[in-house]
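Chains shown are a subset, placed as in the full complex.
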Amino acid sequence: MLLTRKIEFSASHSCFNPELSEAENQALYGAEANPQGHGHNYLLEVTLRGEPDAVTGMVVDLKDVKAILEREVVDPMDHRHLNREVPPFDRVVPTTENLVVEIWKRLEPQFASGPARLHSIRLYETDDMFVEYEGR
Amino acid sequence: MLLTRKIEFSASHSCFNPELSEAENQALYGAEANPQGHGHNYLLEVTLRGEPDAVTGMVVDLKDVKAILEREVVDPMDHRHLNREVPPFDRVVPTTENLVVEIWKRLEPQFASGPARLHSIRLYETDDMFVEYEGR
Amino acid sequence: MLLTRKIEFSASHSCFNPELSEAENQALYGAEANPQGHGHNYLLEVTLRGEPDAVTGMVVDLKDVKAILEREVVDPMDHRHLNREVPPFDRVVPTTENLVVEIWKRLEPQFASGPARLHSIRLYETDDMFVEYEGR
């Protein structure tokens, strides 16, 4: 059974690779390359896999899930400029693709020993675009 | 090919296990344990798997699907207090997890011999939390 | 200038007037009359009117608004059966119309002396139906 919890955070980012020239960055990322950064209301869906407990009827305690998501993702990333304040995005371009890999790395160990395992994460940069990742 | 139909129902429930003490219920379910019940507008997504018919171009007649969902889920559960009026929730805690198992049991036989099989169901308790089930 | 903050709460209610017969209640409210109650995820939009402060650029501090909404509406109503646990709904039928009047009575004094006055409230019972009230 899969259980999904959504959570939001607002952050700035620049899609700018310092190893490339400014012209190359412009060609690659267009307006996203603006080094001052621009921002999004990111919507994150975290999906866990597990079985409902025979006594509680719950796969996992949602209060625990929320606490983990806030501690590992929202607290360090919300209201931040990702490139300037949230490693490894000082040296890794914070595309949505690289963001889901980083969020997976932060969340996967938190669920490694509990009643439910991390199954997949989906991150919406805008309503019209999202990335989904299962850890490989 | 997968075809999904959404449907809504409004119901009350208490997350309260009568085999546990009130303190244990409070610790487990928090505000959800209030035995008077509270309510949700549940959103159910029912996904069927099948092939489009060569003549009709349809996997399944959606009028039939809607009739099954109304007869098996909406009529017995809509505007009801699940714990008090909808078995087995007099003895099974109506968490979202247990609800999807029960809805699966009700729907799966209805599609066992038709042109499309039940593939998965997704149930949103709120906009921020949903459970998905494929029958195991 | 108008500033609106949304907030949600989940509650049960029965649309049942104890002064009327059961047949009259059924005729009036249909499935909503079930005395066990059924539930909704209520979505409340609270609109304040004021001018942005010349120094802060804010009409009102949103942290204060959120604290008021939680203390006056969410804490007493969320995860409650309105008819059984939230006066005056032990004697007033908790239709959406009567709910907005009660929420107005609770919120209006809280904003009577601050930088922004309560302008209107909108309450969604479901996605398809909402009521709007300006205090008269």
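We call the chains A, B and C, going by the order they appear; numbering starts again at 1 in every chain.
Note that in this section a residue touches a chain if its C-beta (ideal position, glycine included) is under 8 Å from a C-beta of that chain, and two chains touch if they have at least 3 such contacts.
Quick caveat, the model's predicted, so the values are computed rather than measured.
Complete-complex copy count for the single protein sequence, taken from this structure file and not limited to the 3 chains in place, is 6.
Going forward, only the chains that are shown with their structure count from here on.
If each chain is drawn as a node and touching chains are joined, the picture is a simple open line. Inter-chain spacing, taken between the CA centroids of chain A and chain B, is 29 Å.
Distance from the chain A centre to the chain C centre is 34 Å, each centre being the mean of its Cα atoms.
Residue positions 127 of chain B are each in touch with at least two other chains.
Against chain B, the residues of chain A that register as touching in their complex are 1-7, 47, 52, 55-59, 61-63. Here chain C touches chain B in the complex through residues 8, 10-13, 31-32, 34, 36-41, 78-81, 84-85, 126-127, going by the rule given at the top. Residues 15, 17, 19-20, 28, 30, 92-98, 100-101, 127-133 of chain B are the ones touching chain A in the complex.
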